[in-house]
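Note that one protein chain is taken out, while the other chains of the complex remain in position.
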Amino acid sequence: MAKSKPRVKAPKAAGKGEVITIKTLISHKMESGQRKDKQGNLIPRQIIHNFTAKFNGETVFSVDIEPAISANPYLQFKMRADEPGEFEFIWEDDDGSVYSKKQKLSVT
Amino acid sequence: MKTLSLKGDAMKDMTRRDALWMTAGLLAVAVVPLPVDAADTAMEEIRQFTGGSEAAESGKISLEMPEIAENGNTVPLTVSVDSPMSGDDYVKRVMVLADANPRPGVATFHFSPKSGVAEASTRMRLARTQNVIAVAEMSDGSFHMAKATVKVTIGGCGG
Partner (left out) sequence: MVMRTKIALLSAAAAGLVMSGYAFALPEGVDTVQVTATAKDHPLGELYSGWHFRTPETQALQQDDFENPGFLWVEQGAELWETVDGSEQKSCASCHEDAADSMATTGAQMPKWNEALGKPVNLEQQINMCRSERMGAKPWKWESSELLSMTSFVRNQSRGTPVEVQIDGPMTPWFEKGKDLYNTRVGQLDLACVNCHQNYYGQSIRADRLSQGQSNGFPTYRLKWQKIGSLHRRFKGCMDQVRAEPYKVGSDEFLALELYVNWRGQGLPVEAPAVRQ
């Protein structure tokens, strides 16, 4: 796909201290830098090389990503809901693009 | 191409120019790294990750992967580490390697006490049948390791 689009599935509300599951997916070809085109030239690497999940500005989970992660990278992880606030999910592309998505979480 | 022999009469037959070329050849060999087995590269990456510390296959990490992958392009994996994930006892990071990929690195997951549970899932590429290795670094500086062997199949008429 031409432009990368992130998708996030995380609960909107959680009980205090509850461990919640966050699922993320972003459209990206994850060009490994190992493939050759029809003329035999190496296709330059272009991947999402980092994912960071912040909650109220604090990093709670991040991933250094290598070309061995599949196209349209899927990442699933956990977080303990201690207080209400806002998630920020950030994907960094080799080409300098940064994709992000925000979502609120209420805690009762 | 001349056969390289430094013994006996062959040495006497060598001209000055030959000797020069040979030296240049040896130098070239010295600067170009020798091809290393992919599994060795993986071991080297583990050594760098642990700083030389022992990473025990202690059963603290679980690495969930299919025994047989239908296609090496998208192989699901879940890694989890047994830890209370409290402020003074938690998993700092988990590195995942595939020991027979062109480059063994797959991903490094960075956790925090806020994670609650040290568990992450993703989908990875496997060039062929091989071992996937996960190494975890704990907050007390200890390291743990787990391995899974995944068979990668080739479909029908080659696709």
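When the chains are written out, they are named A and B in that same order, and each has its own residue count from 1.
Simple rule for what comes next: contacts are C-beta pairs under 8 Å (C-beta built on N, C-alpha and C of every residue); 3 or more make two chains touch, one makes a residue touch a chain.
Please read these numbers as outputs of a predicted model, since none were measured by experiment.
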**OP:** Just the residue numbers, please: which parts of chain A touch the chain that's not shown?
**Re:** 1-2, 5, 7, 9, 23, 25, 27, 29-30, 70-72, 74
**OP:** Determine and list the chain B residues touching the chain excluded from the picture.
**Re:** 66, 68-71, 73-76, 153-159
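In the analysis below, only the chains that are shown with their structure count from here on.
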Original post:
In the complex of these two chains, what residues of chain A are touching chain B?
Top reply: 19, 32, 34, 55, 58-71, 73-80, 82
Original post:
Within the complex, which stretch of chain B touches chain A?
Top reply: 73-75, 78, 85, 98, 101-103, 105-112, 114-126
